[in-house]
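I am attaching a structure below and will ask some questions about it afterwards.
Omission of a single protein chain aside, the complex is shown with its protein chains in their original locations.
Let's look at chain A:
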Amino acid sequence: MEELANIPWNLIMPILVLQLILAVVALIDVIRNKRTNGPIIMWVLIILLVGTIGPILYFVFGRRQT
């Protein structure tokens, strides 16, 4: 636990918040999106598990450009 306290949370927090926003926006969109490129469940997993790049991958490749 001591290591956790040593992490400079006030510096890291903005990054975590931004990543959270990115993931939440991507998740809302992937659920509302009727026609994704590939199965929806795959994109949900990618967004949740692949860190920062997951949501970006979804926005670039997952959304069908109509």
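Going forward, a residue touches a chain if its C-beta (ideal position, glycine included) is under 8 Å from a C-beta of that chain, and two chains touch if they have at least 3 such contacts; residues count from 1.
FYI, contacts and distances are computed from a predicted model.
A single chain of the complex does not appear, and UniProt lists its protein name as "ABC transporter permease subunit", one of "Cytochrome c biogenesis protein CcsB", "Quinol oxidase subunit 4", "ABC transporter permease subunit" or "Universal stress protein family protein". Residues 3, 8, 11-12, 14-15, 18-19, 21-22, 25-26, 29, 52, 55-56, 59-60, 63, 65-66 are the ones on chain A that touch the missing chain.
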